[in-house]
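Excluded from the complex is one protein chain; the other protein chains are retained at their positions.
Chain nomenclature is as follows: A and B, assigned in order of appearance, with residue numbering initiated at 1 for each chain independently.
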Amino acid sequence: MPKALQPHPDRALPAGPARDVARRIHDSTKDLPLLCLHGHVDIGLFAADAPFGDPAELLVVPDHYVTRMLISQGVGPDKLGLPRVDGGQTAGPREIWREFCANWQLFLGTPSRYWLEHEFAEVLGLTVHPSAETADELYDQIMARIAEPDFRPRALLDRFNIELISTTDAATDDLAQHAELAADLPGRVVPTFRPDAVAHVNRADWPTLVAQLGALADVDTSTYDGFLAALRQRRQAFVAAGARATDHGHLSAAATPLSDAEASRIYSGALKGDVTTDDAAAFAGHMLYQSAVMSAEDGLVMQLHPGVLRDHHSEIFAKYGPDKGHDIPVAAEFTRSLRPLLERFGHADGFRLVLFTVDETVYSRELAPLAGVYPAVRLGAPWWFLDSPDGMRRFRELVTETAGFYNMSGFVDDTRAYLSIPARHDLARRIDAGYLANLVVQHRLDEDDALQVAKALAYDLARDTYLS
Amino acid sequence: MPKALQPHPDRALPAGPARDVARRIHDSTKDLPLLCLHGHVDIGLFAADAPFGDPAELLVVPDHYVTRMLISQGVGPDKLGLPRVDGGQTAGPREIWREFCANWQLFLGTPSRYWLEHEFAEVLGLTVHPSAETADELYDQIMARIAEPDFRPRALLDRFNIELISTTDAATDDLAQHAELAADLPGRVVPTFRPDAVAHVNRADWPTLVAQLGALADVDTSTYDGFLAALRQRRQAFVAAGARATDHGHLSAAATPLSDAEASRIYSGALKGDVTTDDAAAFAGHMLYQSAVMSAEDGLVMQLHPGVLRDHHSEIFAKYGPDKGHDIPVAAEFTRSLRPLLERFGHADGFRLVLFTVDETVYSRELAPLAGVYPAVRLGAPWWFLDSPDGMRRFRELVTETAGFYNMSGFVDDTRAYLSIPARHDLARRIDAGYLANLVVQHRLDEDDALQVAKALAYDLARDTYLS
Partner (left out) sequence: MPKALQPHPDRALPAGPARDVARRIHDSTKDLPLLCLHGHVDIGLFAADAPFGDPAELLVVPDHYVTRMLISQGVGPDKLGLPRVDGGQTAGPREIWREFCANWQLFLGTPSRYWLEHEFAEVLGLTVHPSAETADELYDQIMARIAEPDFRPRALLDRFNIELISTTDAATDDLAQHAELAADLPGRVVPTFRPDAVAHVNRADWPTLVAQLGALADVDTSTYDGFLAALRQRRQAFVAAGARATDHGHLSAAATPLSDAEASRIYSGALKGDVTTDDAAAFAGHMLYQSAVMSAEDGLVMQLHPGVLRDHHSEIFAKYGPDKGHDIPVAAEFTRSLRPLLERFGHADGFRLVLFTVDETVYSRELAPLAGVYPAVRLGAPWWFLDSPDGMRRFRELVTETAGFYNMSGFVDDTRAYLSIPARHDLARRIDAGYLANLVVQHRLDEDDALQVAKALAYDLARDTYLS
């Protein structure tokens, strides 16, 4: 008999004497609206508002958490339907779904399992666990469910209680889909300005991208000054479309400004295809600093998440492109790297910097001490691999004692997987409820204070960080 | 109605099955005398033995844990009364106190809150929490309390059950105030020798300081040999004044000796104002090694806490000076850095090195393995940002399994905030009680052993490390 799927009402809450307190805290936050201000859901999803295609497309193929785990156990990317750069044939949706279901045990103990159980039970109405035996039946049930009109992307915004969601958009995005959507649904889905591609002058497509940027901004980007002007123009367009933030995913957090002459020299060289690796890295660091300059002008919150070596396996990248689970963290450093930026803007009015990491060693050593003194700095929610029950608990334990609760950004999720958003917020609220309840039963925090803090972490601080 | 302030008798003890054991352990250590052998209380406080000025001066202005948190939420340093280098006007004590009280919620979850609640309730006799509403009333209550004769600094030594407290004093301190105090109160307050300023030859005031050092020691410090002789002379003066230890706060733990010729060259160059950054760093590392040489001669315990980048924000430093909460940790390294020193002194009779860190990554990787084999090495109590409930618990969990309990220095606090000393020791004893109680209920330690260990961590080991 297939195993019943019944997420427990107390899941991810502490056992023992803290449970009752944790329940009360979670009860007080579970229905707060969701602010999704660091997300990566594709704007096209909302613009088109078409029904989802099939279970594989909805839940497996685009979720690199899911595909990387299957790949790690020898399920090849073609069997998972990862789209090939060469357009070659891969498995069909039902085959992909069967692979996923047959390997469901691989996810035990992972947040993917947690999120998926939540989605299966509470969003899709499934009642049994995936397995080789149940795969086809579940496939058909999901197909039926996603055909229903209330399962369209826009309708789910309400069902998910999403107050505001931001997408992530390249500096070269024309924001046409955002404009389209805003006409129907004003102020609900906003863009985020991500200039990474144009900040890295040694990318193969960089000359094309800065030309595009210039065209879009109607500014000549054949000079460094023109480049800065074009960026300022695009940021204004994003602000006009409701953007609240920028997003920066550099390998290093280095934010050291170059002289104008030096920046100009590297820029011009790069346009001619003549740039060293060191110059490219220096220019990227310079552009982080310049982004802070611009944020201090236009008020966009600056989000930084360094320390990931992208596309660790060249052949996978060549065959399947980026974001296929082969990004691996490296040691991060913030104290020295951010010093030039914080010397200038750390105490500046109206400038805000939200820091994320996948290297936990910086939590207590660098991030909490920085956030605990610089008015500009807030700490983002545990990110990527660390957006997990134990990861979130460790984050609280490692930063709260130095930075307190009010230097946090609040929970903002970070996902391409639209259906997982309610599960992610709910999990974060449960973990925070448990963390706070443990403080309460150890008499380190009063319950009334814990309730206030829980609301701040779940909702108020995200508003305050991004929307105030 | 203002919220009542009533620290719970079981605060910071574990909830659940370990609580009863933890209570018994804490009961057995809570009244042991305090040994405060890594402190930074100003000797002038005891020498003058004057009443404290006001609540802001007593509890806010000099406590960089407190001011950094308020600054991080946008309360400017002038509003907190941080003394300006230019002597400019800042807020008055009542205004400062109101700012602090109005922002009391910022400290939720931090050790500052914990210590302050203890001080308010148990030292100052307050009965309600700070808030905008209660600020003035609390101010007046504290003013009344500190006017009482039994609230003078020396009287509090008894009330706090302090058996011995050490101050931290520059190599260029003449120890006059210590001499004065020792006449009245022999052997209760002793100096600690901190030669950091004279070991860093690229400080702006270095030539002045070595001249001062020479004058004080009556030795010509215009040569490197004279410099060493002067240091030895000052150490003898400290020993005569009861000093037990030296204290070293370098950026790096590197302790690599230079040749005499090389050390001499850098020294002479520096006197002429001609020194590179690299030479200055090499000289600092050389002086750490030389300090070990001298400790092996005169028996002063050597304390080292590397890994903090001081004065991260230049403008704050220029306006308000050092120690204003803008010191930020960087990654630390001990294994290779200390090797030359430990090759020579790690197994030397009568030499003792106490290591502190604000980078937790070295606990299990480097510090516990070093302390677990070198007779000279002991691990200091969790320091600075890590002197906190979860910080102390993590320290125990990360070092005990490799270094055991008996390679620890025992709890020694590390504070400029005199009133916080009893709270700090009590918190450490509670956390250790909880850690040990958890081992007991998991049958990893017998309760009778736990009671012995608790006493060692609270008292015996500090005696043994510094006073044997």
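Quick note on the criterion: a contact is a pair of C-beta atoms (placed from the backbone, for glycine too) under 8 Å apart; a residue touches a chain by one contact, two chains touch by 3 or more.
What you see is a predicted model; the values in this text were computed from it and never measured.
Asker: For the chain left off this view, which of B:207, B:226, B:299 or B:369 is in contact with it?
Answerer: From the options B:207, B:226, B:299 or B:369, the contact with the absent chain belongs to B:369.
Asker: Among A:48, A:106, A:128 or A:170, which one is in touch with the chain left out?
Answerer: Of the candidates A:48, A:106, A:128 or A:170, A:106 is in touch with the missing chain.
Asker: From the list A:360, A:401, A:432 or A:449, pick the residue that touches the absent chain.
Answerer: A:360
Asker: Considering the entire assembly, which residues of subunit B contact the chain that has been omitted?
Answerer: Within subunit B, the residues that touch the unshown chain are 16-18, 331, 333, 335-336, 339, 342-343, 346-347, 361, 364-366, 368-375, 377, 397-398, 400-407, 438-439, 441-446, 449, 452-453.
Asker: On subunit A, where is the contact patch with the chain that was removed from view?
Answerer: So the residues of subunit A touching the unseen chain are 3, 7-8, 10-16, 68-69, 71-74, 105-111, 114, 309, 312-316, 325-331, 358-361, 385-386, 388-391, 394.
Convention: only the chains that are shown with their structure count from here on.
Asker: For the two copies subunit A and subunit B, what rotation in degrees overlays their C-alpha atoms? Round to the nearest 5.
Answerer: Value: 120 degrees, nearest 5.
Asker: As a quick test, compute the distance in whole Å between the mean CA positions of subunit A and subunit B.
Answerer: Distance between chain centres, rounded to whole Å: 40 Å.
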